[in-house]
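Just one protein chain is left out here, and the rest sit where they should.
Labels run A, B and C following the written order; every chain starts at residue 1.
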Amino acid sequence: MIIVIKPNTPRDQIDAVIKEVEKLGYDPRPIFGTNQTIIAAIGDERTHHTLISLTAGFPQIEQVMPVQKRYKLVSHESRTQPTVIDVDGIKVGGGSFAMMAGPCSVESEEQLLTTARSVKAAGATILRGGAYKPRTSPYEFQGLGKEGLRLLQLAKKETGLKIITEVLSEFDVEHVAAAADILQIGARNTQNFRLLIECAKTGKPILLKRGLSERVEEWLLAAEYILSHGNPNVMLCERGIRTFETYTRNTLDLSAVAIAKKESHLPVIVDPSQGCGRADLVQVLCRGAVAMGADGLLIEVHPNPAEALSDGQQQVDFNGFNELVKSLQPYLEIAARKA
Amino acid sequence: MIIVIKPNTPRDQIDAVIKEVEKLGYDPRPIFGTNQTIIAAIGDERTHHTLISLTAGFPQIEQVMPVQKRYKLVSHESRTQPTVIDVDGIKVGGGSFAMMAGPCSVESEEQLLTTARSVKAAGATILRGGAYKPRTSPYEFQGLGKEGLRLLQLAKKETGLKIITEVLSEFDVEHVAAAADILQIGARNTQNFRLLIECAKTGKPILLKRGLSERVEEWLLAAEYILSHGNPNVMLCERGIRTFETYTRNTLDLSAVAIAKKESHLPVIVDPSQGCGRADLVQVLCRGAVAMGADGLLIEVHPNPAEALSDGQQQVDFNGFNELVKSLQPYLEIAARKA
Amino acid sequence: MIIVIKPNTPRDQIDAVIKEVEKLGYDPRPIFGTNQTIIAAIGDERTHHTLISLTAGFPQIEQVMPVQKRYKLVSHESRTQPTVIDVDGIKVGGGSFAMMAGPCSVESEEQLLTTARSVKAAGATILRGGAYKPRTSPYEFQGLGKEGLRLLQLAKKETGLKIITEVLSEFDVEHVAAAADILQIGARNTQNFRLLIECAKTGKPILLKRGLSERVEEWLLAAEYILSHGNPNVMLCERGIRTFETYTRNTLDLSAVAIAKKESHLPVIVDPSQGCGRADLVQVLCRGAVAMGADGLLIEVHPNPAEALSDGQQQVDFNGFNELVKSLQPYLEIAARKA
Partner (left out) sequence: MIIVIKPNTPRDQIDAVIKEVEKLGYDPRPIFGTNQTIIAAIGDERTHHTLISLTAGFPQIEQVMPVQKRYKLVSHESRTQPTVIDVDGIKVGGGSFAMMAGPCSVESEEQLLTTARSVKAAGATILRGGAYKPRTSPYEFQGLGKEGLRLLQLAKKETGLKIITEVLSEFDVEHVAAAADILQIGARNTQNFRLLIECAKTGKPILLKRGLSERVEEWLLAAEYILSHGNPNVMLCERGIRTFETYTRNTLDLSAVAIAKKESHLPVIVDPSQGCGRADLVQVLCRGAVAMGADGLLIEVHPNPAEALSDGQQQVDFNGFNELVKSLQPYLEIAARKA
């Protein structure tokens, strides 16, 4: 870490900081400038005591700046090749693109099965569908729960599609993991670290959504929780961040795809449906996502969005999804040539 | 809800929307303007199907605007008097101001007990201290867990201070509730609805922090989860929101105190330590919070902030806390005259 | 507009609002629900008095919601075909893609001319270069001013490239317009309406950057200032918005390209250099921009970015730009097939 001392601080007050830095286990290397002194504190910032706390006890410190990256296992330093995740036989990452589609919520057998058949015919290989739904209001539809999981398994049996579904509660991890091929962690739970650890223990692939106002560094550190608990099968998922813009529900941050891939070997998926909250923008956002290097898409598809029990406004219908997949082909081909 | 139809939409396409609105259980009242038609859809928006989904199925709709408030039990409509919460004999809200103070994390018996004695002497009535800590990185100190709870109980026994501590996991609710007088839900878990419900069931007072980028409406709806699961003892806690500003860790939104009190009968607490992440701003932020009508404060105090195991930079020391309490007196007196 | 009356408001207080609505020139149409009354106020919201002011005078009003769009000339209602702008013979928009490139600041004759030759050889048709620079600190390089304009003209004469350069001051509009083919309005001046009007009067094409925290609606209204002052030649330019993310200087909002094109007939340009503030992300962001339907790019290129007098960190060098243009070809071809 770098400790910046306020200009014109007397030498004995600088020495007091140096002494404390040493006491906290770092090797202090002061550099005396004309007006200002800085102290480079050599040591492993990830596991040592943070020196930022010093600012509360030593008013002669102007600021403390970390130097090292806080994540390790998710970074290219730890693994030079892209992680490729095996989702019950389907590969995701490292050149293998995954099309995940399905309804926001599982609502009924008919709704789910007609959707599963339709997205499969259009080219999807993984079926999404929420059995447990995190809803802003307690008065909104909360999902079918275990019955929803049963229907997802039925859809898998019939169509062969792999299953991704969200897990909301530590109490549900076991039975969701029994029914799903990928455990989805939603944006609201992305720093619910105990849930992350519980999911990590299952060994199942995990799709980790970025939080509503989570910096990329924090998102990667949330993934680091999963990897450091023994599960390397993490997909990052950009799903829109919260900004001042009100035209869309969220602002899909496509640059985060490039940044996450620059910083990490993990595959990056994009969820354009949540990302904008408007069905009419989903197709064009998918094109952008593929061009930016996304390893997969997570798209909400519903037989009749206008009557959906949750988030109909952002779900495309069967025709819309067909058209979307077709319009993506040329972009996927360029990506495949590069991979 | 109000459905705004795009200008120059032919009548039959308007009728199609009207028909669908009826089908979804609302009473549609169209108003035909010169250029534009709107449809007022009469019905209980809280429990009915949301009409926003219509935008995905009916391109002739420009937008759908909700009219009713989404929260009920937390609002003044449901309860005209301010909620006063009984924390094992200490009142919070409705004119009773609560001073909660203590270390960010419980680190040791000595650290906790000296702090407890000191904050009590200065005037605090409730002791804070984290036994379970949500940390951005898995490599950071995660709290003492059950041993931390034991120490909190010890401090209560010795000083008589009531205990507030954070609960991170559904698995921990029971033993945290056994040790604590107030269950604290942190900013990262504020929309972890299953944890909210689990905490609600204990009947214990709950302090619900506002999420990092949670709108006041969403915060109140999170509280509504707790009330609608049978527990009316909720304190809202503003603790800083995430903005573009980098001088402070978060931007403490003091206006949220006034807004929350305008919209709800629940007491509102302010956490200035998290709110700014800098010990040198805590005192002045406390003054602002009291002037804005806060019902209490939650302040981080540590015997030696520079060596704290978590967030030392925002913790004040014993002298700092003493001075802070004294500087607040005149503001508390004005508030008391108004209450 | 829609006026939402608070639940349980007595009839005479509703009537008072109705009377005031009439007085302000609207035709009020009340709709009485079971609990709540709303008043639809029919009238032209763009030119009439705003009813939002009513909330200050009538506490029985819960909220006032606008219904109509505030922009007119920039919208598809006013013009069904995409605007194609003629930049001294070069077309921009409606299927014609513009590659604009050059240094952040004009620094010297050699720097500018070598860059001009290089970007032309790579395929650019418009040369960018700042003669007047808006710098956050008064101690930073403020541009060469008129000498910079002279050099830009020299570069145009030699290479035939058209010139885009920023105008900062109403006092400079005349001489900048004499030297430039496109007047650039920077993010910090996007709501400097008097400057917009002064630039509009020149009749020159104007590239209007989106403000750091400008909603798309506000950006379009800024463009509306220019169109309503008689100049239809506006290009919108997305250049990154300010968010909580600190990895990049700004967050490039590629979804804004799709939204702006959905709402307006004006061409949309993307500036990835400002958008991220990092040279190493520029190429991938350009790919995303093209896939999202951008009508052009504005890219910072410098012979030696490490020694640039402004924003070197986001400028690519000549090789970088060559490679970037080549990597874009397949994406431009798909776009051309669609146009």
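In this section, a contact is a pair of C-beta atoms (placed from the backbone, for glycine too) under 8 Å apart; a residue touches a chain by one contact, two chains touch by 3 or more.
Note that this is a predicted model, so its numbers are computed, not measured.
Every visible chain touched by the undisplayed chain in the complete complex is listed here: A, B, C.
Among B:Ile42, B:Leu221, B:Leu254 or B:Val268, only B:Leu254 touches the chain left out of the display.
Here one chain is not drawn; of B:Met65, B:Ala179 or B:Leu281, the residue touching it is B:Leu281. When you scan C:Asn8, C:Ser53 or C:Gln329 for touch with the missing chain, the hit is C:Ser53.
Within the entire complex, the positions of subunit B that touch the omitted partner chain are 213, 215-217, 241, 243-248, 251-256, 258-259, 262, 275-276, 280-281, 284-285, 287-288, 290-293, 330-331, 334.
Within subunit C, the residues in touch with the undisplayed chain are 20, 24, 46-47, 49-50, 52-59, 70-71, 134-140, 168-171, 188-189, 191-195, 211-213, 218, 221, 224-225, 228-229, 242, 278-280, 302, 304-309, 311-317. Seen from subunit A, the chain kept out of the figure touches residues 2, 4, 7, 29, 31, 33-34, 36, 38, 40, 42, 65, 67-68, 77, 213, 242-244, 246.
In this section, only the chains that are shown with their structure count from here on.
The chain with its C-alpha centre at the largest distance from the centre of subunit B is C. If each chain is reduced to the centroid of its CA atoms, subunit B and subunit C end up 38 Å from each other. In terms of their C-alpha centroids, the spacing between subunit A and subunit C amounts to 30 Å. Shared interface positions of subunit A, i.e. residues touching 2 or more other chains, are given as 213, 280.
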